[in-house]
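Sharing a structure, written as structure tokens. Questions coming.
All protein chains but one are shown at their positions in the complex.
Going by the order they are written in, the chains are A, B and C; count residues from 1 in each one.
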Amino acid sequence: MDSQQKDPRRDGPDPFRFPKWTNAIRLPVTLAAALAPLFILGLLYLLFSPGATSVGYQPAQPVPYSHQLHAGLLGIDCRYCHTGVETGAAATLPPTSVCMNCHATVRAQSEKLQLVRESFATGMPIPWVRVHDLPDFVYFDHSAHVRRGVGCESCHGRIDKMEVVRQFAGLNMAWCLECHRDPVPHLRPEDAVTVMGYVPDEPQIELGRRLRDARHITPKTDCSTCHR
Amino acid sequence: MATRATHGLYGYLAEFREPWDLIDAAAKVRDAGYTRWDCHTPFPLHGLDHAMGIRGTRLPWLVLCGGLTGLTAALLMQWWMNAHDYPYLISGKPLFGLPAVVPVTFELTVLLSALTTFFAMWGLNLLPQHHHPLFNSERFRRATSDRFFISIEARDPLFQGERTREFLAGLGADAVEPVED
Amino acid sequence: MSSMNQNGLDHNYWRSLQELSDEPEFRRFLEGEFPEPAEVPTDAMSRRRFLQVMGASVAMASLVGCRWPQETIVPFASRPEGVTPGTARRYATVMELAGAVSPLLVTSFDGRPIKVEGNPDHPLSQGACDLFAQAGLLELYDPDRSRHVLEREGGRPRRRSLGDGEAAAAAAFTALRARRGAGLAVLSEASSSPTFAALRGRLRDELPEAAWYEYEPVSRDNERLATGLAFGEARRVRVDPGAARVLACFDADLLLDHPTALRNARGFANGRRAEDGEMNRLYVVESDLSLTGGMADHRVAMPSLEIPRALYGLAAELVLGRGLSLPPGYESVLPALEHVRAAGHAPAWMGAMAGDLLAHRGESLVAVGPRQPDHVHVLAILLNEVLGNTGRTVTYGPDDQRGLSHGAAIATLAVTMGKGQVQSLVILGGNPVHDAPADLDFGGLLDRVAESWHLSLFVDETSQHCRWHLPRAHWLESWHDVRDHDGRYAVAQPLIAPLYDGWTPAELLSLLLDGVRRPAHDLVRATADREPGAGDWEALLHRGFAAALPVEKAAALDGRGVVAAVRRGGMAKPAEVGRENLELVFVRDPSLHDGRFANNAWLQELPDFMTKLVWDNAALFGVSTAAALDVAHGDVVELQLGERRLEAAVYVLPGHAPWSVSLSLGHGRTAAGGVGNGTGFRAYALRNSSALDAAAGLKVVRTGRSHRLATTQDHHAIDAVGMREREKRSRSLVVSGTLAEYREHPDFAAHRTHHPPLVSLWKERPREGFAWGMTIDLSTCIGCNACVVACQAENNIPVVGKDQVAKGRELHWLRLDRYFQGDPDAPAVAHQPVACVHCELAPCEQVCPVNATMHNEDGLNVMAYNRCVGTRYCSNNCPYKVRRFNWFNFNSDIPDVRKLVYNPEVTLRSRGVMEKCTYCVQRIETVKIDAKNEGRPVRDGEVVTACQQTCPTQAIVFGDLNDPQSRVTKLTTGDRAYHLLAELNVKPRTAFLARLRNPNPELAESADGHPAH
Partner (left out) sequence: MGTLLTRDTIDNTAHDPTRPQELITGGYDFTSLTDKVCGIVERRGAPRAWWVALGFSSTLAVTMFAMIGYLIFNGVGVWGLNNPVGWGWDIVNFVFWVGIGHAGTLISAILYLLRQQWRTSINRFAEAMTIFAVICAAIFPGIHVGRVWVVWWLFPLPNYQAMWPNFRSPLLWDVFAVGTYATVSLLFWYTGMVPDLATLRDRAVTRTRKIAYGFFALGWRGSNRHWHRYEKAYLILAGLATPLVLSVHSVVSFDFATSQVPGWHTTIFPPYFVAGAIFSGFAMVMTCLIPAREWYGLKSIVTLYHLETMAKIILATGTMVGYAYATEFFIAWYGGNPAEQFAFINRAFGPYAWAYWIMVSCNVISPQLFWFKKIRTSPVALLIICIFVNIGMWFERFVITVISLSRDYLPSAWGYYRPTPVDMLTFAGSFGLFFTLVLLFMRYLPMIAMAEVKTVMPQKHWESKVSRPVGDYHGTNPGDR
């Protein structure tokens, strides 16, 4: 190619010049470009936070059972219905027969209890909707926690104040680890485990430390503690 | 060719065909005591820095800081993540062992140094700056190909429109033209 | 249950659960609400949740007696107060296979059996369990099981409701009863059930015209016939290898193919632990390479048809050569023995064996396998008698007296059918169309029977030729009773209500006899009440078997019978097997038995203990024979026996007898189901009623084609370089020595591999708390695969199929490495179970970029599936290659009912994650939590891994290495302990105990204790 072919002089005037304002915006633009990734990451982090995804989950139940009434006003102990909580991994939902222990006589004709009576008659279980749902690869054992003196409240919140049960905590791994690394704030005497709104006579920290050392409570943070 | 210093005048632009002429000229401009002036060349000319009397840049120091930041950040991160926040028992090894953290530390050091170099260089050069009065000159479009220029800004205390133009012409420039702002 | 039906709820157990699963909320948590959706695995893992809820609902229902069988079930051990959903309970029961009994303890989780183990209290199992009982679980949940009554009209099957089927049968049976059973034939499987026997007796009395036939393709009839000859009545030969110091097995696979195999193995193993005293010595003479053969101190491989001559030779050596005196009245066998002795010179091993037997009178045992003709068994009975073993290592218990042998029975039935004398045929289980001798053409005959009923689990080959197919209840679904080999009475209780309302054979019989189908429970209960020593019903169920043994009348040897048989055998012209006259031996398939388990994926993918073949059988050739016949591994050859032809693939097996070809029965099914159809080659096609065990005159013709055999070891034809290295290396991997060596240097094992002192670059952390460890005793590991199935069932290990195995992608966490050492025609066999050895300095951990595998405080090398990214780096860096990768989602597309088998305590692994042996961490955690709840320390032996639990020989010991008193500590620090690849200094937690062999000093010894004869 001959060296004159592309000489700009013959190709007429400069086709374009960047206007003056482009100088004004260069700093903000550069900064925005630099910070964008951080912004997006932060956004995702919040988007997937348990607070955003699971806390406060409150499905409608087939039977309008009120914890507020039973556990709160009537003060029925958690273990009356959730019998497995001290012996097994699952706290267990009560069989319909347990409901009928009282409701055979109390409010025997109530509309709300229609499904309960039906279930009792047919023997088909009531399909309660699971509220506190851990991922399938997590193995949580109620007895292991309750028997160490971790209050129901610590994970389930003030059930006695819930008309319909609502998910109280994030139930994500980081949340579990908090307590497994330092159980002290959550330890109670065994008789106070099911108490709602429990207030220790001494500062919780001292109580917790005492109970921890007394019962040799050393929660693990190994994979195998919860995953099998 | 308009030679009168107007209000919108940015400065004068002198074109040279050969690098060595530019060097001579640059030295003269320097000795004349001009401060707000510059040379424009398609490639870095050795000796031009001396001729213009440009002193060393502080860039290397900034890079050093960047590098050290990377180094400490890497070491802290690895210690905190593997040995402090969630201590893992891995292959029965110590929670934090220097040999294992060397590679990542090295890489992060280099990475931050390089990034600092890059951004600091453009920053100190006040680039990007897509708009510049010199771009108004058709002639100047060859500054990135095969021509050599000296520009003296009107803002220079020693700038006296006509005198400066003659001064530049006297340096053996092939052409001298005013550049509007 | 009735209440539910009235309420219009589907009475199919599974589908009623399905209904619940359709709740929208339920679907929601199937989808999962976990913070990281990417986290929630594909349907694989959510399935466990599904089951938990399902299970829970069933449990809740069960409290109000919904679908639970009306009969009460009594938990076996430590029943929790009330029933806590989500906790496993265990029930005692038994499984019967062709008359042989496995006493079991079945773990049930929320109403569904999920694990089958041996009943620890029962002398026959002592906690151990065989393959078939364990895998029965998968059979129970097999989606291919028949769910309907089928009626065939013009060959086209029509679906009928159970009610209609029952009505139709009842009507037909009424007519038969009116005819006093004329034209009726009943074909049943072998059974030891007293209830069944009673019904059979009633049939004989009430329908005298009817004929009863019993057929098992694989049976011990020869032994049975022999006892008939020797004692004048059929007797059960009971052996006690535990009491024997010298065992001479002639084609007898005492450790696997025997009604009391589990107890035999336990007894044998107890005699192998040199540190606990003397060691027994095992001689094996056989054609194929059996499990017992693999354990032999001296093994002689010879064609099956020549084995009789070998035993006669031994007898001659003992009596004529070594002057063993015969009791009066038996002298007349001498001519026979002299005849044999004249025929050929006794080889070295025979003399040595004879000497050993003489030296151990009363504590030796001569055993003959079921494939040998009756007179050989008689000779064995005689030898044991004169060696003084009778009553010590072998006894003869009563057997229920039935007429024809199985072979004769099926042949006779065929003849009667051929004559058109059978109008109605009731087939109780079994699959004669597939497994009856080929020359009978049973299928063709069956088509000509007007009224035929087939009760079976599957719509199989036989069902396709019957007018009526009736769904059968699985043994885990049915009430049943048995009398085990010792005569002990035991009851089987159902673990789950029949999924498809199938019937038991007893129920069908009662329908036939009484016109109404009486529930099996009532039938069994009635028998139990009559049974002396059965005791209280509840206690019986609780325990699983009757403590008291029935009194038996002693067996008296009938001299004339014995002499006649021995003379007949001794004088007979011995078979000449050779290049020109190959023999074909029909062996029972170790995984599929007679083929009835062909549709069981666990068993299909279970590597054969010697060939390591999966999803196939093959014609086994010896190395030199294969060379002589110019056939190679994987070639397809045509086996010609008379006018019968069968194409089969060749597998060249070191140690297989010369001029002999073994082919296992059971493969080549056409109507087994989705899993079992078309695997392997149908050996029955060559099996004639004249030669059910071994046939001479086999011709082998090469076809030039080849067949892809999938094996879990030696995945590809191995080259010379590799072959040499493998041989060399195996000796340092499987450390073995002779008893003499051991007596001289008890710690020889530790010094087999030489390596520089092992030092770490860093200060190693001290062991605190628990330090779980395991020892595996190679002296007692017989390689029976029970542990592999146990592991698979316990840990939800998927099957991957033949193609994936062929690619080298099997998922078994526990594999049995098998090495052949020395002369390819007479190699020493070594088994080595290898699973994750939980290295303390685990190489896999340091390379995982995301910490998905790390150590827990108990020193376990744990694997967090849900953290795994799947780089496979850990597997690459594992010197033992025990990590398994999920190349695909092997848990997808599993039919719903099949999901019931999953163990809810173990995560289902999704695609793209690594998995491996966890030392059954779920069991460890459970025990730890229980102990802590009860505020007591964990006891030694309280944690039992699945493989350890089921091991028949207790070769596996697990426990805490930090407890100086624990068994595992004692063994790990004991003489024979060594660590695999110790030179790598990864400090495995699993230690192996060196294998000891006890060769006869009279026989020249090569390095690994295999005989150079």
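Heads up, the rule we're going with is that a contact is a pair of C-beta atoms (placed from the backbone, for glycine too) under 8 Å apart; a residue touches a chain by one contact, two chains touch by 3 or more.
The structure displayed is predicted, hence computed values, not measured ones.
**Q** Among the chains present, which touch the one that was left out?
**A** A, B, C
**Q** Which of B:38, B:166 or B:180 sits in contact with the chain that's absent?
**A** Selected residue, touching the omitted chain: B:38.
**Q** Out of C:815, C:838 or C:923, which residue would touch the omitted chain in the full complex?
**A** Missing-chain contact among the listed residues: C:815.
**Q** With the missing chain put back, one of C:332, C:581, C:875 or C:933 would touch it. Which one?
**A** Looking across C:332, C:581, C:875 or C:933, the contact with the absent chain belongs to C:875.
**Q** I'm checking contacts with the chain that's been left out. Which of C:157, C:355, C:843 or C:941 qualifies?
**A** With C:157, C:355, C:843 or C:941 as choices, the missing chain is touched by C:843.
**Q** On chain B, where is the contact patch with the chain that was removed from view?
**A** 18-20, 23-24, 26-27, 30-31, 35, 38-60, 63, 77-78, 81-82, 85-86, 88, 90-91, 93, 97, 100-101, 103-104, 106-108, 110-111, 113-115, 117-118, 120-122, 124-125, 127-132, 134-135, 140-146, 149
**Q** Counting contacts across the full complex, list the positions on chain C that touch the omitted chain.
**A** Residues 35-36, 38-39, 713-716, 718-719, 721-722, 725-726, 728-730, 733, 804, 807-810, 815, 817-819, 832, 834, 843, 846-851, 867-873, 875-881, 884-889, 910-914, 981, 984, 986 of chain C touch the chain absent from view.
**Q** Of the residues in chain A, which ones touch the absent chain?
**A** For chain A, the residues touching the absent chain are 1-8, 11-12, 14-16, 18, 41, 45, 48-50, 170, 172-174, 177.
Throughout what follows, only the chains that are shown with their structure count from here on.
**Q** Please work out the Cα centroid separation of chain B and chain C, and write it as a whole number of Å.
**A** Chain centroid spacing, chain B to chain C, equals 82 Å.
**Q** What is the distance, in whole Å, between the centres of chain A and chain B, each centre taken as the mean of its C-alpha atoms?
**A** Here the centre of chain B sits 55 Å away from the centre of chain A.
**Q** Which parts of chain C, given as residue numbers and ranges, touch two or more other chains?
**A** 854-857
**Q** Among the residues of chain B, which are close enough to touch at least two other chains?
**A** none
**Q** Give the list of chain B residues in touch with chain C in this complex.
**A** 88-94, 97
**Q** Note which residues of chain C are touching chain B in the complex, please.
**A** For chain C paired with chain B, touching residues are 760, 762-765, 840-843, 845-846, 851, 854-857, 987.
**Q** Please name which positions on chain B make contact with chain A in the complex.
**A** Answer in residue numbers: 86, 128-131, 135-136, 138, 141-142.
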